[in-house]
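A single protein chain has been removed from this complex, and every other one stays in its place.
Up next, chain A:
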Amino acid sequence: MARSPLKGVEDSRPGGFACMSDPKQPPHGDGAEREALSALDDGKTTRREFVGTAVVGGALLATGLLSLPANAKGSAKAPGLEGPPVAPVPLRLQINGKEHALEVEPRVTLLDALRENLGLTGSKKGCDLGQCGACTVLVEGRRVNSCLTLAVMQQGKQITTIEGLAQGDALHPMQQSFLAHDGFQCGYCTPGQIMSAVGFSREPWGQTDADIREGMCGNICRCGAYPHIVAAVRDGRGKKA
């Protein structure tokens, strides 16, 4: 049995993850959601109006009445990229057991490539600076923040996202455990929590709840669902996928 890495050095405080009181940036904001929020900020557009506009825009795109920008195909410009687009480079990524060919700029993060280019929107963009864990995926079986690595650097690596956990209709035991223990509220952090918990289960930690809280400290939940998440991880990590 591996010892707790920090045993005797620090104790964990009761109630939730030690990092739950973290005054981090708000962990919400997909590209569209960010636009929605900034639109709301000007006080002129209501959320309902914005959503209506977005739906109409989508419908127009679907019927071909609006043309896509020239660079949209295969190199959709992800949020957070400033300046003129530069030439995309061809990449091959191994995701959930399948090879994907795409073209993106070198500055595109793995998270943005998953979400914007490949339509795998299970991994969430929260802080986008490695602080909230909503973007956690497995690379070669180890959990990492996909917002802090470039897609171009991950070629040849086996990447697993939340979409790749279930086997057909059979949920991964950790997904099942999160359901059973009600380990989520708004659900935004949940894919990252589950991916982190799966990676955590393969790491040398002890079995205590304090170890679970420390081991899961890279994942922030704004709803504060930590007691349920700890229960879900405790239950889920002993079960074989």
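Points to keep in mind about this one:
As a convention for this text, a contact is a pair of C-beta atoms (placed from the backbone, for glycine too) under 8 Å apart; a residue touches a chain by one contact, two chains touch by 3 or more; residues count from 1.
Here is the rule we use: contacts and distances are computed from a predicted model.
Hidden from the displayed complex is a chain whose UniProt protein name, among "Xanthine dehydrogenase family protein subunit M", "Biotin-dependent carboxyltransferase family protein", "Heme exporter protein C" or "Maltose/maltodextrin transport system permease protein MalG", is "Xanthine dehydrogenase family protein subunit M". Screening A:Asn117, A:Asn145 or A:Thr160 for touch with the missing chain picks out A:Asn145. Chain A meets the missing chain through residues 5-6, 8-13, 17-19, 21-22, 80-86, 89, 105-107, 109, 128-130, 133, 136, 142-145, 148-150, 152-153, 196, 199-200, 203-204, 213-215, 217-219.
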